[in-house]
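Only one protein chain is missing; all other protein chains are in place.
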Amino acid sequence: MAGDPDVAIERVASLESAGPGDIAFLSQAKYRPLLHATRAAALILPRGERDATPIPRILCDDPYVYFARVSALLNPPAAFEPGVHASAVIEAGARIAGSSHVGPGCHVGRNAELGENVCVEAGSAIGDEVRIGEGSRLYPCVVIYPRCVIGKRAIVHSGAVIGADGFGMAPHEGRWIKIPQVGRVVIGDDVEVGAGTTIDRGTLDDTVIEDGVKLDNQIQIGHNVRVGAHTAMAGCVGVAGSARIGRHCTFGGAAMVLGHLEIADDVHVSAGSLVTKSIPQAGTYTGVFPIQAGREWRRTAALLKNIDKLEARVRMLERIIAELREKE
Amino acid sequence: MAGDPDVAIERVASLESAGPGDIAFLSQAKYRPLLHATRAAALILPRGERDATPIPRILCDDPYVYFARVSALLNPPAAFEPGVHASAVIEAGARIAGSSHVGPGCHVGRNAELGENVCVEAGSAIGDEVRIGEGSRLYPCVVIYPRCVIGKRAIVHSGAVIGADGFGMAPHEGRWIKIPQVGRVVIGDDVEVGAGTTIDRGTLDDTVIEDGVKLDNQIQIGHNVRVGAHTAMAGCVGVAGSARIGRHCTFGGAAMVLGHLEIADDVHVSAGSLVTKSIPQAGTYTGVFPIQAGREWRRTAALLKNIDKLEARVRMLERIIAELREKE
Partner (left out) sequence: MAGDPDVAIERVASLESAGPGDIAFLSQAKYRPLLHATRAAALILPRGERDATPIPRILCDDPYVYFARVSALLNPPAAFEPGVHASAVIEAGARIAGSSHVGPGCHVGRNAELGENVCVEAGSAIGDEVRIGEGSRLYPCVVIYPRCVIGKRAIVHSGAVIGADGFGMAPHEGRWIKIPQVGRVVIGDDVEVGAGTTIDRGTLDDTVIEDGVKLDNQIQIGHNVRVGAHTAMAGCVGVAGSARIGRHCTFGGAAMVLGHLEIADDVHVSAGSLVTKSIPQAGTYTGVFPIQAGREWRRTAALLKNIDKLEARVRMLERIIAELREKE
């Protein structure tokens, strides 16, 4: 800490928009020039930046993590009132802890169990025999299909659908015969599921999302997938059925993983990349077509499509040169 | 059939997780080694595997199809009680068959028609004049816009939206003028629509999904599209407006089809591929950038982006060699 220790902080803000009562942070050197103009009342800085400003400042190893904690302190999740709203419909055998909240228009199925301090917001549908661990929050219009299990302190955003049928069908005489999807989705503790994300139930065994996994919006997780602990996926990622993803992996936006693949721990897949085979080794993997202005792109695409002809021309040259050298 | 014919079966299970009372199946030779360790009470096997195990077994041509049927027998869809829940809101003129179920908090619009044995689960919204054929099931929080038609035995998963406006706008002086979308979505019999999938209504004519089409989760079908009978699409596929897709096609996850294209019957598009022109011939089509580890990828990308320069170098070599040969 350096500077006036008595400054009062009420809010977190960005360096650019901060004003009196606000604390801001600097985590990347490129934003350093903003320090001079900021009107923040206090700052969170890397230790090396002690003398970068006279503004009251906290010095720490990882300003971003420190900021996350200050912000969590100043911005607790919205409070909720314990109790079941009069318009919610609760089926027989459902057990809802007294400290939990079930909002207007929700439906809670037979024998479902909601632990302590669970908050289910308006219009959500919780299937029969679903279990939701203590401290979890479901935003409005979430659907959990029957028998799925959600751990403690989950955050599930609106429009998420957990436990719909996996896409399993046997082809027979030109038609598709549906394979009943009788597994569940089992989600560990401290998992976040983004808006509009869908996680399908397993065919026979379960689809499993381990502790600490963070899923952004509009992600699709197929049946029987396992996502290892503390893996994070950005928006629009898709994981096809039976893929097994390691722990501590990250997936950039719209990355896709084909079915039945195995991805090791600590694998990082770049945005927009399609994983077409198993990745047994940690590391960063990428495969995206570089974007180009219209004219250049048309040329690149034409040449790429005919890369076999280019290769044939090189092969021909190699042959001619070999002949020329022989004659020497 | 071979082995003890009196064994009692209660559940289906995978070879690995099966125990007493379970029946499992073998459809791919690669899982054959699991036969020795399985604790299944009975098995479904290809005819050729009659002697592969002493476990009571059913021998058939297509174990996967046989398994699908056994599983459907043992796992019928969840039963529902006929009747309209007291909290559902039914508008004037709606006709709901006596055997059908409308769950808590649903809204059924004016003159909508639900056939026999239709089940609409909690929180779904059925627009005015919608028609839903007998035996169809809508999971919680499905939205069907006015005037759309859904055939018999449909399965529509949570978060699906059928009949929203197509994306039709005329550009005029830097702004977009909305084109009213007055067509419908018309869905045939035996169609499944996955969670979060959206099918837009037609602009003037209808968007049509023919019999037996299977759509996985988070698929987007644009206005005026026609999807031919028994075509199946995996998760995250997108089909732009006015495309016409043939019958018995399959689309891998996240495949995309541009607007106004025509795809023949029996076309198979690989996951992650973008269809940029019509495909008049049956077959398998692919176009995806191979994924590589970071270092290799950067080299590939740089060379690809400059493939025109590589081609120019080859052309130059061809010229020089031609000169050298002339001199000989």
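Each chain gets a letter, A and B, in the order it is written, and its residues are counted from 1.
What we mean here is this: contacts are C-beta pairs under 8 Å (C-beta built on N, C-alpha and C of every residue); 3 or more make two chains touch, one makes a residue touch a chain.
Computed from a predicted structure; not experimentally measured.
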Only one of A:Pro46, A:Gly103 or A:Gly222 touches the unshown chain, namely A:Gly103
Can you say which of A:Ala2, A:Ala195, A:Ala264 or A:Ala282 touches the chain missing from this structure?
A:Ala195
Which chain B residues touch the hidden chain?
87, 89, 105, 107, 123, 125, 128, 141, 143, 145-146, 159, 161, 164-165, 167, 169-170, 172, 174-180, 182, 196, 198, 200, 203-205, 218, 220, 222, 236, 238, 240, 254, 256, 258, 269, 273-277, 283-290, 292, 296, 299-300, 303-304, 307, 310, 313-314, 317, 320-321, 324, 327
Residues on chain A facing the left-out chain by the touch rule are 11-14, 16-17, 62, 64-65, 67-69, 71-72, 74-75, 78, 85, 87, 103-105, 121-123, 139-141, 155, 157-159, 190, 192, 194-196, 212, 214, 216-218, 230, 232, 234-236, 248, 252-254, 271-272, 288-294, 297-298, 301, 304-305, 307-308, 310-311, 314, 317-318, 321, 324-325, 328
